[in-house]
Each structure stands twice: as C-alpha cells, then as structure tokens.
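In this view, the complex is presented without one of its protein chains, the others remaining in place.
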Amino acid sequence: MGAYAYQAPASVEEALSTLAAEAAAGNRAQMLAGGTDVMVQMRSIDKGPRTFVDVKHVAEANELHIGDDEVFIGAGIASAVLNENDELKSILPGLIESADLIGSTQIQGRATIGGNLCNSSPAGDTIPALIACGAVCVIASPGGNREVPTEDFVTGVGTNVLEPTEFLIGLKIPRPKGRSSDAYLRFIPRTEMDIAVCGAGVALTLDDSGVCTAAKVAIGAVAITALVVPDAAAALVGTTVDDEALSAAADASSALAKPITDKRGTVEYRRKVVGVLTKRAGAIARDRALAL
Amino acid sequence: MSKQHVSTTINGDGIEFLCEPHQSLLEVLRDELGLTGTKEGCATGDCGACSVMIDGRLVCSCLMLGVEAEGVQVTTIEGIAGADGLHVIQQKYLEHAALQCGICTPGFIVATKALLEKNPDPDETTIRYWLAGNLCRCTGYDKIVRAVQDAAQSLAYEA
Partner (left out) sequence: MAEALDLKAIGTRPVRPDGIDKVTGRAAFGADLHLPNMLHGMVLRSPHAHARIKRVDLTRARAAEGVLAAVSGADFPGGAGAGDLAKNVIARDKVLYHGHAVAAVAAKTLLQAEAALDLIEVDYEVLDPVMSLDEAMADGATLVNESQHTNGDTSKPASNIAATQRFERGDLEAGFAEADIVVETEHRVPMAHQGYIEPHACTATANEDGKATVWCCTQGHFDVRSLTAQVLGEKVGNIKVIPSEIGGGFGGKTTIYLEPLAVRMSQMTGRPVKMTMSREDVFRATGPTSGTWCRAKIGAKKDGTFTAASAWLAYEAGAFPGAPIGPGCMSVLAPYEVPNLVIEGNDVLVNKPKVCAYRAPGAPQSMHAMESAIDELARQLDMDPIDLRLKNSAAEGTVAPYGPRFPAIGLRECLEAAKVHPNYTAPVPEGAGRGVAVGFWFNIGMQSSAEVRIAEDGAVTVMEGSPDIGGSRASMALMAAETLGVPYEQVKAHVGDTESTGFCNVTGGSRTTFATGMAVVQACEDIIAQCKQRAALTWDLDEEQVDWVDGEAVPKPGVNADVKPLSLADIARGAGRTGGPLLGRASLNAQGAGASFSCNFTDTIVDTETGKVDVLSFTAVQDAGRAIHPSYVEGQMQGGAVQGIGWALNEEYIYDDNGVMENAGFLDYRVPVASDMPMIDTEIIEVPNPFHPYGVRGVGETPIVAPLAAVSNAVRDQLGFRIPDLPLSPPRVLEAIDEQGGGD
C-alpha cells in the first residue's frame, strides 16, 4: 500500500518531472487544483493513497491573459478570481457565469475551470460553455505542450485524454469579435448548491442587421459527456435568432440528448428541459450580442 | 505515512503544525490545533459550517488540505472578535436572534465578514446568494439576512 503525499511544484517543468517520478515509482499521482471535487471523492468513492501535485503553485497555471485575439485562463485560477475580472466577464459572460454557477461562494473561492474540466463529470457546468466558446485545452506533456479542443477532451464519465504524466496548464479561448457573445444556463431544483440536472451553452455572432452568422451550441448532463449540437447551431445561423429559430434549436438539443433517469431527474425531464435551456440561453446570447 | 510540516498564520498568530498529507484543514484546525469553533456539518462542502477565510477569501475548510495552508493567512471564527469586544457582525447576530441552535453560526459569521469586506452594501438578493453555501436549519434565514443588513448599515455608519 502506497502513502499519501503532497507536492507543490513551481513550474511546468517541475510538475512534469514530479509526475514522471511518481509514475516511475509506481505511485498514483493526482493533480490538485481547487480540490473541491477531489477532496469529496477521496472520502467516498476514491479512497486510495496518492501523491497530490498542486497545480496552484505552477506559475504558468496561474496566468490570466486577455489578448487581442485570445484569452488564456490558467488551470489553477479560482472561479471567484475570474468572476471579479470585469473585462473577462464582458468578453465571455457565458463562460464566466458557468464557472460562477458551480457551488457556493466558498466553493468559488477554490474551484477552477480547469479542475471542473479535468474532473470530467457529465454534469460539469463549464464544459458546455467552454465548448460553445471554442476553448482549447493546453496540456503539458513530457514531449512538450499539446492542444486539444475541449469537445475532444472528455472521453467518458470521469475520464479524459490526459496521460498520467500530463496535466492541464490552462485554456485558450479565441477572443470573440464583433457582435459575438455567449450564455450558459443550467437547471437545478434549488437556486444554488445543486449539480446540474441539465445545462446548455450557446455562443453566437450576429451581423450588423442582427442575423446570426455563426453559432455553437453544447449541452451537458444529458449524455456521458457534454454534446455539441450542430443542428441547434444550424437552426440559429441565418436567422435573427427569433422565437421560431430558438424553438428549432431547442428541439435539436432535445433530440440529440441521451439522458438517464437518476436521483436528479428523469430521461423525459432532462430531454425536455435541455431544450428549454437551449432556447433561453440562445435568447440571452442574442441579446448580449445585440447590445455590443 | 509521514506527516508534513506546515507554517501558516491563523488569526494573526504564526503557527506551525504537522499533519497527514490528506488531512483537511478542518481536521487540522479541530483535531490538531484545538480550534473547535469551526464546525463540521457534512465534510463535503455542502453546508458551510466549516467556513474560514484564506487570504481574505471565503472557503470550506473541509475541502482544503491542511498542507495547502502553507504560507497563507487563515481566519477562523476565533479570530473575528477583537480585544475590544465582539465584532459588529457578531453583535448584530445576537441582537436579531439570528441563531437558534448555533452550530451554523460560526460559518455564517465568517461568511458575512467575507461578504461585507467585498461588498459593504449588499442588497437582500446578494446576501442570500452569497450565504447560499451556509445551511441553517433553524432560522429559515429571515433573521440572519436582517442581521447582515443591519451589520452592513452599522459598518457603513462607522466608516
């Protein structure tokens, strides 16, 4: 039986060598960001010993960069920090609200978008929002950094493309241009503190006349991974994102959803409500874009 | 298993402790350091009874490793009142009868302090959403919200 340990590397290089050394020694290593999922799992469904490798002291994972073409959000940055950044909130309101929806104020003080993605839960709130806004995962790998689109990152319930010797440094998001905006909505039974029963992220671009020229729709908690809904996007493009288009997008989301019945909702409920959320998030994204 | 050495600051005091790498900060506070004012209601981050501030930011101490306290400033309920008496927030919780059993109260008071430091003039909705991670099963929240509103007003008046 191995032992628990904790490491706090200061750089990508150091973190990679820590991961490599633990792998070589036959130890399990687990990256630790906010820890809000890891700590709970460690006491319930995943009790085994491991070495925690804390990403929060890795310099590169603490970078937050808002460039002309690209936004970079380090994997160690707490949601509360993102939510306090007004510029970021105005550029990517949907993504930031998806991070802001996760848990309580207390959770916000620790939880990170990177952690939410790496936890790879079907119900992770930031995942549909990241997919909708075209985010790319920047992965530190022994052979150098590699990049993976967020929609290809999660491979199943709790699984993703990361190798044991790799970790997520952060997310690269193309900076929306012109009249582009996004929105994310999820449904929970209470106003706070629940896991998403289903969720929908919509990012879109309007031309000067208000006609949608590009859209991306992703839905969560209705399949083993978040799903991109091309038919929903297609229903919006070329329209003014009016009720009819939104209704068609809603139907596309409901049609693609492959949910399960569990303690949080039924198949029928999730399928129906994910459409409602697609419609509502689409309207919010449209209004935001029109206001730009 | 080998314990790890941690140097931290708790309520202004430099503190060193040894803990298991997977012990939570909550366990360290309560079991190793005797700071039992911070409560455990769930150990899963769902109730907020274990709320503390880390470098001024509100967190659940049950969802943080003790070793992650290295080099930070921890504020617990024991650090809210000063030598000159209760903090206004504590006073207002008492005046408004914003507690019944009192188990959730330390967490609420720490959370309220974090709120008013960030937002000295929160409206009711802001207060309710900020405190949504602190469960209270006795009061129905009404008197807690009023205590926070009154504390905000008093602090504004003092400032």
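Letters are used for the chains, namely A and B, taken in the order the chains are written, and counting of residues starts over at 1 for each.
We adopt the following convention: a residue touches a chain if its C-beta (ideal position, glycine included) is under 8 Å from a C-beta of that chain, and two chains touch if they have at least 3 such contacts.
Since this is a predicted model, take the numbers as computed values, not measurements.
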| item | value |
| --- | --- |
| Selected residue (touches chain absent from view) among A:56, A:216 or A:264 | A:264 |
| Given B:47, B:72, B:114 or B:152, the one touching the chain that is not displayed | B:47 |
| Positions on subunit B where the hidden chain makes contact | 20, 30-31, 34-44, 46-47, 49, 76-78, 80-81, 86, 90, 93-97, 99-106, 109, 124-125, 127-129, 131-145 |
| Touching residues (missing chain, whole complex) on subunit A | 44, 187, 189-195, 197, 262-266, 268-269, 272-273, 276 |
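One rule holds in what follows: only the chains that are shown with their structure count from here on.
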| item | value |
| --- | --- |
| Subunit A-touching residues of subunit B, taken from the complex the two chains share | 1-2, 4, 20-22, 24, 43-46, 48, 51, 54, 57-60, 62-65, 67-68, 70, 111, 114-115, 129-134 |
| Residues of subunit A touching subunit B in the complex | 3-6, 8, 32, 34-36, 39-40, 42-44, 49, 52, 54, 56, 78, 80, 103-107, 109-110, 191-193 |
